[in-house]
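Only one protein chain is missing; all other protein chains are in place.
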Amino acid sequence: MANSRFEYVKSFEQPDVLLPNTWIVVRIDGRGFHKLSDHYAFKKPNDRRALDLMNAAAVEVMKELPDLCIAYGVSDEFSFVFHPNCQLFERRNGKLVTTIVSTFTAHYIYKWSEYFPERPLLPPYLPSFDGRAVIYPNNRILRDYMSWRQVDCHINNLYNTTFWTMVLQGGMSNTDAEQELKGTVSADKNEILFKRFGINYNNELEIYKKGTVLYRQYELEEPKPTKSPADEESPAVEANQSRSQQDKIRKLRRKAQVVVDHVDIIKDEFWEKRPWILSGNPGKLPA
Amino acid sequence: MANSRFEYVKSFEQPDVLLPNTWIVVRIDGRGFHKLSDHYAFKKPNDRRALDLMNAAAVEVMKELPDLCIAYGVSDEFSFVFHPNCQLFERRNGKLVTTIVSTFTAHYIYKWSEYFPERPLLPPYLPSFDGRAVIYPNNRILRDYMSWRQVDCHINNLYNTTFWTMVLQGGMSNTDAEQELKGTVSADKNEILFKRFGINYNNELEIYKKGTVLYRQYELEEPKPTKSPADEESPAVEANQSRSQQDKIRKLRRKAQVVVDHVDIIKDEFWEKRPWILSGNPGKLPA
Amino acid sequence: MANSRFEYVKSFEQPDVLLPNTWIVVRIDGRGFHKLSDHYAFKKPNDRRALDLMNAAAVEVMKELPDLCIAYGVSDEFSFVFHPNCQLFERRNGKLVTTIVSTFTAHYIYKWSEYFPERPLLPPYLPSFDGRAVIYPNNRILRDYMSWRQVDCHINNLYNTTFWTMVLQGGMSNTDAEQELKGTVSADKNEILFKRFGINYNNELEIYKKGTVLYRQYELEEPKPTKSPADEESPAVEANQSRSQQDKIRKLRRKAQVVVDHVDIIKDEFWEKRPWILSGNPGKLPA
Partner (left out) sequence: MANSRFEYVKSFEQPDVLLPNTWIVVRIDGRGFHKLSDHYAFKKPNDRRALDLMNAAAVEVMKELPDLCIAYGVSDEFSFVFHPNCQLFERRNGKLVTTIVSTFTAHYIYKWSEYFPERPLLPPYLPSFDGRAVIYPNNRILRDYMSWRQVDCHINNLYNTTFWTMVLQGGMSNTDAEQELKGTVSADKNEILFKRFGINYNNELEIYKKGTVLYRQYELEEPKPTKSPADEESPAVEANQSRSQQDKIRKLRRKAQVVVDHVDIIKDEFWEKRPWILSGNPGKLPA
């Protein structure tokens, strides 16, 4: 940019570097998706095409940003996770969040017609997303964050599945269904589904019950019985990791395939078999 | 969101409310547009369709967010300005920036085919934008920010126009043109254009020389000779401005047309004729 | 500091520069002064020596930091104000606040025996203070801050004067006095003081009713009738004010006497007669 007497205004920019050696989670959320899902007639309680579109956009984000270790999506939200070693954009909060939000939006809009060929986008109903970054100081808390989102997915999906079955198959009004579900626990909802509608919740699709987890695929490892990865210290500082080392790791990550999975990420097993996620060190590529 | 023992992770979210009663400028920038403009063969030194697309997306952002007072765009960047009275999203930095970045991206991608019908978008070359918010404590400094961007536009455009004329019409290599322009001042570049190529820089399009300013159109007012708006205090605090008052003002703003203009915003005249921009009070709608 | 492989830990320090061109108010508060004032038998409702000690320590802070424009104290709190042009410690929040807190504490402890010769300090009852910085974007809001503290002084002092008179002269229990005062307005309290105890609140000492304002003394100026200083823009940016200019202004400020005053700072008059406070430009030294 050129010099001028106005340039002093740059001094008002405030730094926003995220604390080194912490996990960075960027969570994005659909803006006004309640109204939007009505307008484009998303199916209730889950619209498979809408979820597949979310996942497809998220895969593109993972591909463009090899610094991302893992991502988890449910409904109209997605959480993208950078490793504590991440130095991308010098860990500037604004750059990281807006890059993810914009890249995700671009792919979501671009791919829309592929997933909703019969429902073309029409302004002012153009999907958009907001986002924020949160940092977590160690593996245990990062895993608790991931668990929080997956538990949320489960609770909301059980509720929504029951509610919409009562409305769509049971012919109840929204108000009546809501009223009856007030104060019920999981077992009650399972029973309503099974006794009244013959639906075994366990047979619902995994993508609805578990949400979606994205990660890079390497050869799975045998869980080491002695200690779980979550008990280990969050990875050692590598502030001096050279730029060339970082570039090398990025290249290795780009080579790995990004997997779209719908599995439990609360228990240790998922993390023990895929130690590269928490360690940040690329694993062995499958033959 | 549902309750669970993992919910404590929410306590790691840090507040990011911007200081009350200050101007908020959200500037977005194209990511990797150098490479992108090559890939989609943008014309040098300016591609009119690319600028029109930027402006069209920015107009949509202005329409969706009536809290915006004014916006200024040049090249692949756009600055959107919220008034000191703005309470949108409780002035949360992250929400404001990501909403603008995502909305802009969505419209840019959506409208691309309208402006570049013969150059369809093709991943991985999907345009995206990053962004940041900066706050300014009074009118004078906000205007200096706007002036900074427009001076930048002028300096860069004069350089680029001369450079690309030397290369495209003069048959010089990029290196030779760059070398010759090193250390030259404006007068030198004007002379090169005029003497060698018969080009009078003043006759270039205003959109290239001045960039683009967007604002809501009300009846222009006669500049009051006594004092310029910039000398006034930045607007009084209205922290207690009620939600209903804010909603009312938003409605009034939505009714005004968003104008796309290419004029000087450094001198007082622009601001004096359009006092609603700095005051934040909607003017009189044209008959 | 010497080099070592541990030095990377410095990268965890986060910048905390306060927004340029805004007023900086550092307010300090006595820690646990309720208990402390009991221990050292401060007089109720006001202990003149304790206030004089606060003021004496604050005067020393003003002398050590010529960048300070004005300060206001009431009870066990003091607000110190830096001008928007202030560049001290590059406007780092932590440096500014801790320097003031520590300097104030040092003088308070050092001077204690002068004001309380018969009540020597005895650990663990050693006075200490906490503090915080707040920034304000223009003159109007800075003045509203100052007014806020002085209104607070008035309301609290009227309450405390009435309460302690009822207890100490009226022989009421704390609980009874508190109960009777619940829900009363100013007029009620004035009446209680006057009718029951023959006390005219207006005759109380100004230091109790108005608190204490400190500033540098120059020749008073005649208020200009046309516009009040508060309506002017907060001072122009002088980011490029050279270090030598700043040093020169500091020297001029050091020459001015720091005045201890107990006057109204809510109305315009105080500020109009002393325009150097809001302008930041040293006035004319009295002959």
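First chain written, first letter: the chains are A, B and C, and each begins at residue 1.
We take it that contacts are C-beta pairs under 8 Å (C-beta built on N, C-alpha and C of every residue); 3 or more make two chains touch, one makes a residue touch a chain.
What you see is a predicted model, and the numbers here were worked out from it, not measured in a lab.
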item	value
Touch with the omitted chain, as defined above, among A:4, A:138 or A:160	A:138
Chain not shown: contacting residue from C:103, C:139 or C:212	C:103
Chain not shown: contacting residue from C:7, C:90 or C:247	C:7
Hidden partner chain, touching residue among C:156, C:184, C:246 or C:281	C:156
For chain B, residues in touch with the removed chain	8, 11-12, 14-15, 17, 19-21, 237, 239-240
On chain C, residues whose C-beta touches the chain left out of the figure	1-2, 4, 6-10, 12-14, 28, 31, 60, 63-64, 94-95, 97-99, 101-103, 105-110, 121, 123-124, 126-136, 141, 144-145, 147-148, 151-152, 155-156
Where the missing chain touches chain A, by residue	19, 21-22, 84, 135, 137-141, 144, 230-234, 236-237
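Note that only the chains that are shown with their structure count from here on.
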item	value
Distance from the mean Cα position of chain C to that of chain B, given in whole angstrom	43
Cα-centroid distance, chain A relative to chain C, in whole angstrom	50
Geometric centre distance via CA averages, chain B-chain A, whole Å	31
Residue numbers of chain C (touch at least two other chains)	19, 21, 237
